[in-house]
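One structure follows; several queries about it will come next.
Let's look at subunit A:
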Amino acid sequence: GGDSGTGSGGSGASGIVGKAEGQKKLVIGVKADQPGLGLQTGSQYEGFDVEIAKIIAKGLGVEEGNIEWKTTVSANREPFIQQGTVDLVVATYTINDERKQKINFAGPYFIAGQDLLVKADSTITGPEQLEGKKVCSVSGSTPAKRMQTEYPKAQLQQFDAYSKCLPLLENGQVDAVTTDDIILAGYAAQDQYAGKFKVVGKTFSEEPYGIGLKKEDKTGCEKINEILKAAASDGSYKAAWDKTLGKSGKAAPELDTTKLTNCGSV
Partner candidate 1 sequence: MSTSSVLYDHPGPRARIRNNVLSVVFGVGVVALLWWVYSKFDAAGQWEAVLWKPFTEPATWTQFILPGLWATLKAAAVGMVLSLVFGIVFAVGRLSDHWWIKVPAGAVVEFFRAVPLLLMIFFVFYGVPFLIQGPVSAFWAVVVGLTLYNGSVLAEAFRAGIRSVPGGQSEAAYAIGMRKSQVMQLILIPQAARAMLPIIVSQLVVLLKDTALGYIVAYPELLQRGVNDLAANKGNIVAAAMVAAAIYIVINSLLTALAGWLDRRSRTRGLRVPRQTRPAAAADSTPEGGATVSEPQG
Partner candidate 2 sequence: MTTGEPLIVLDSVNKWFGPLHVLDDVSLSVGRGEVVVVIGPSGSGKSTLCRTINRLEPINSGTITFDGQPLPAEGKALAKLRSEVGMVFQSFNLFAHKTILENVTLGPLKVRKEKPSVARERGLALLDRVGIANQADKFPAQLSGGQQQRAAIARALAMQPKAMLFDEPTSALDPEMVGEVLDVMTSLARDGMTMVVVTHEMGFARHAANRVIFMADGKLVEDAPPTEFFANPRSERAKDFLSKILTH
């Protein structure tokens, strides 16, 4: 699949806006293994990220049926964008300067924060207590990197998916699982873990989730930001939340449209 975007420059017509207009199709990368955000259930994908992606596609004039979903993992998001494998990435994608070197970010559409998932009866209340403890995360992800640099005294167990961390937490081989709070909330809410875990609730970072696209595609980025602004005001943003993460009872956050990126303009 994905013959999109090759050689798309900064001018509007050849970026995602151009593609959406011309081909009425988009390839969007989402996570496949994160309950509540991007979870592949059979042939469908569901979650908040997926809903946001649908809103954007709609804003660009692409029908839901014409979206080609692609599974991405944390490690392959930049390459996917750079190589044109996908047009957009909406996959718990933290905006940071390092990544901005390679790609462009629209959004953020949500501000998450790194947090800890521990056993329901655990006494751990924050990352300071992790010294000498074992913590599980996903290799290549921002939370894993932050653990390594900021809390090097904790022992870090890395896997390719968070789903592998949970049985370890359950059996006591690791003391905590760390990543963004809403991802953790998604797992904690799963049936088979109900009541066993808790999210500590003390975030120790700010993770603004952005929408990744080609570095040159400034037009596309600006267009997406406009779509997000519209979504915040017309209620579709809240609807997306309520349909997914909102089910855990957490109220929909405000989408702060003043914080949207400048799409790389100096």
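As a convention for this text, a contact is a pair of C-beta atoms (placed from the backbone, for glycine too) under 8 Å apart; a residue touches a chain by one contact, two chains touch by 3 or more; residues count from 1.
On the choice of candidates, all candidates are chains of the complex that A comes from, given by their letters.
Nothing here was measured: the structure is a model prediction, and the numbers come from that model.
Taking any copy into account, the candidate from 1 or 2 that touches subunit A in the complex is 1.
Chain contact summary for the complex, subunit A toward candidate 1: residues 1-2, 6-7, 32-35, 39-43, 71-73, 76, 79-80, 82-85, 160-164, 166-167, 171, 190-193.
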